[in-house]
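Before I ask anything, let me first share the structure, which is written out below as structure tokens.
For this view, one protein chain was removed and the others were kept in their places.
In this document, chain identifiers A, B and C correspond to the written order of the chains, with residue numbering beginning at 1 in each.
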Amino acid sequence: MEPTSILNASGCLDALVAPGVARSLDAFVTKTVTPLPREGNPPPRFIETEAGMLNSIGLQNPGIEGFVRDHLPPLAELGVPIWVSVGGFSASDYASVCALLDDCEAVATVELNLSCPNVEEAPETAAELAHAARGATSKPLYAKLSPATWDIAETARAVADAGVDGLSLVNTIRGLALDPQTLRPGLGRDVGGYSGPALRPIALACVWACAAAVDLTIVGMGGVASGRDALDFTAAGASAVALGTILFSDPAAPARVRAELGVESIDRGFGSPAAIRGIARKEATSAVASAE
Amino acid sequence: MEPTSILNASGCLDALVAPGVARSLDAFVTKTVTPLPREGNPPPRFIETEAGMLNSIGLQNPGIEGFVRDHLPPLAELGVPIWVSVGGFSASDYASVCALLDDCEAVATVELNLSCPNVEEAPETAAELAHAARGATSKPLYAKLSPATWDIAETARAVADAGVDGLSLVNTIRGLALDPQTLRPGLGRDVGGYSGPALRPIALACVWACAAAVDLTIVGMGGVASGRDALDFTAAGASAVALGTILFSDPAAPARVRAELGVESIDRGFGSPAAIRGIARKEATSAVASAE
Amino acid sequence: MASDDLSLGGAGVRRERLAAVSSERVGPYTLLRLERGGLDPGIPGQFFMLEAPGRLLPRPMSLCLAPPGELAFLIDPIGAGTRALCDLAVADAIHVLGPLGNGFDLSVTRPLLVGGGIGIAPLPYLSEALGGPPSLLGFRTERHAEAASLLPGAEVVVEPRLVTELLPEDPGDVLACGPEPMLEAIRNRAPGAQLASEAPMACGYGACYGCVVEIDGRYERLCVAGPVLSDSAGKD
Partner (left out) sequence: MASDDLSLGGAGVRRERLAAVSSERVGPYTLLRLERGGLDPGIPGQFFMLEAPGRLLPRPMSLCLAPPGELAFLIDPIGAGTRALCDLAVADAIHVLGPLGNGFDLSVTRPLLVGGGIGIAPLPYLSEALGGPPSLLGFRTERHAEAASLLPGAEVVVEPRLVTELLPEDPGDVLACGPEPMLEAIRNRAPGAQLASEAPMACGYGACYGCVVEIDGRYERLCVAGPVLSDSAGKD
């Protein structure tokens, strides 16, 4: 087992304007690309909350053709593995985008954004979308799931059966915040996706549940901001962590988190973070939640 | 319309040991009562996180018979309306407990805890549970829903069709935190329910979505700690707010929040909080989330 | 409103914002003196919930000393909350709720106080109430033992010696506070002792059911049933 890899979370870094940051990662994940170009949502597009933020970017992206033509070539020059995040509104959307990417040598991995609130009912059809993508590409496939579900392990098993190679856990969860003056939603599109430290315990519970349910590689994310956080995700079963919101305040976070994680591991008597993987579950009595 | 009522959140106040606090509420909500007594989960039962806490109390309660015999008579003496929170593991559980409570004059309202993580699949059968309860009592019925669902408005419509009179939004969402020393889960039962300020944007989005979907009275909760928070829930469509985690640090919160809410309303030129109800939605362009 | 009597179980429980009067190091611990405000110091062994700046939940602390106009707490900085309390500067104010829980039963004839580590916290106030009975204190290191200065006249041992080694054959009415292994040893040596236990507490007044300990095979809230439990109600 290798040490915990450090990636960015999709939509939280543009490697073309911040190549130095991208190069400090073990892999760069693109913003979600859809079949057609999208302008995204009207501003305001983000708002800060007590221990997190809400965003309603709305999948602004150049569409798969523009992406492959204009973005992929310079990304390929970076020298880090490129993961392409793929979104869509139907199984055929996913299949067509994946088929296109299957031909691109520069693409190391495809991450399926199955949890974009724009795609109504996505969690219910996650397995179908994953199945369609699997049929269209032989690249490694990661399924990115939403925490907004009663039983994420069930979804994990379904996408595992559909043939994905890994899980990206988790996407944002819907949230709302009002403008203090107007009492109107602070975002142009009212409701947005909640990320940052407040999401961390929810994300960690999802990693924990999925690590018990399926035998897939897990990229953990949701509020990771320090080596200690990366350690927790590793202990809960993740093989990699992705940095999202923390990159907005600290573009040097990848190197910092990596260094802190190494120190934490050694201080605790483990040679490398890899030895910590899944340790939270050792002697675990029960994975069933019992709160009310 | 009356001003925003202030209740406690179920499981966050024991009126019998804190009668003064209970009397400062517009109604007292009991901890969830199940058909049989329950000892609850082994400690540790709570752990603090960055902007919230996790609990795994596990529905410790004396069972419906013990409750009606020992707890209800002194509760009836308090002089505030008593809401009884009802939990169970099947539709017949809910029906039998509701039938028993239907005979109790001291019970003003029944809140159905349809979102206890102990009840596997509860959200899927929320409407069936609500339907069973509706058949067993003519008391006002509130359905308490979980935020851990892709589309809470769908559940809201289903329980509305089943005949409930109101919604209690929201229960905790599953979370995990590890002990910094051992890297084992900080709770005796590993995963617990996440509450407090971190939950607030999620809860507010649920109130917003349900207020648009159904014509039911809404009790909003999730991190309410100030008059401003109560104002936000009111603006999003709630007629009452329930105080949970804040009661642990401030048992005087009900009177404080009520006073702050009054001041906020007047400062904004509204005579009473009632005039603010639903105002966040005025000129709303879209209730569909558009984050990714 | 915030300072009103909250009718939490016993009468006289209040919540007020109290300013720090002084904060001094005692070995590894900090003795934090707050102005008393309108709060009642309560019975020795009772506790207060102290707001820990920057934390969501308050922290339970036994009253250590009750000089006129003050409430003093001895705090061991073991985590974020206790560190924040130890870092309070003079005039910083925090919310304090109390007194809470059941204190020691003072109607004892031959009191002997036993404390281990930070478990010494409630003993100075208790000793005062009982007219300075004999006391035995155990500490992990000489540095921790500096806290014994708060209980003049006490017999003090430092590990590897254990405080229970000092217990006489017939110890009389033992009133003790300390780590669980120490309390367990006392249970064996002094049946009927009054033992102040600890458990993490979110609310301190019976609201959350987070502080349960097993008593006679059932989960009871320590903040309501304790923190002082008589041995017969103890774990075994």
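Rule of thumb we're sticking to: a contact is a pair of C-beta atoms (placed from the backbone, for glycine too) under 8 Å apart; a residue touches a chain by one contact, two chains touch by 3 or more.
Every value quoted in this text rests on a predicted model; they were computed, and no experiment measured them.
**Student:** Would you mind listing the shown chains in contact with the chain that isn't displayed?
**Tutor:** Per the contact definition above, the missing chain touches A.
**Student:** Touch as defined at the start, partner being the missing chain; which of A:55, A:85 or A:171 qualifies?
**Tutor:** Once the missing chain is taken into account, the touching residue is A:55.
**Student:** What chain A residues would touch the chain not displayed?
**Tutor:** 11-14, 17-21, 23, 31, 39-40, 43-46, 48, 51-53, 55, 57, 60, 196-197, 245, 247-252, 255-256, 259
Keep this in mind: only the chains that are shown with their structure count from here on.
**Student:** Chain with the smallest distance from its CA centroid to the overall CA centroid?
**Tutor:** Here the chain at the core of the arrangement is B.
**Student:** Measuring between mean CA coordinates, which chain is farthest from chain C?
**Tutor:** Here the answer is chain A, farthest from chain C.
**Student:** Compute the distance, rounded to whole Å, between the mean C-alpha positions of chain B and chain C.
**Tutor:** Chain centres of chain B and chain C, defined by C-alpha means, are spaced 34 Å apart.
**Student:** Residues of chain B that touch two or more other chains: which are they?
**Tutor:** Residues 11, 51-52, 55, 57, 197 of chain B touch two or more partner chains.
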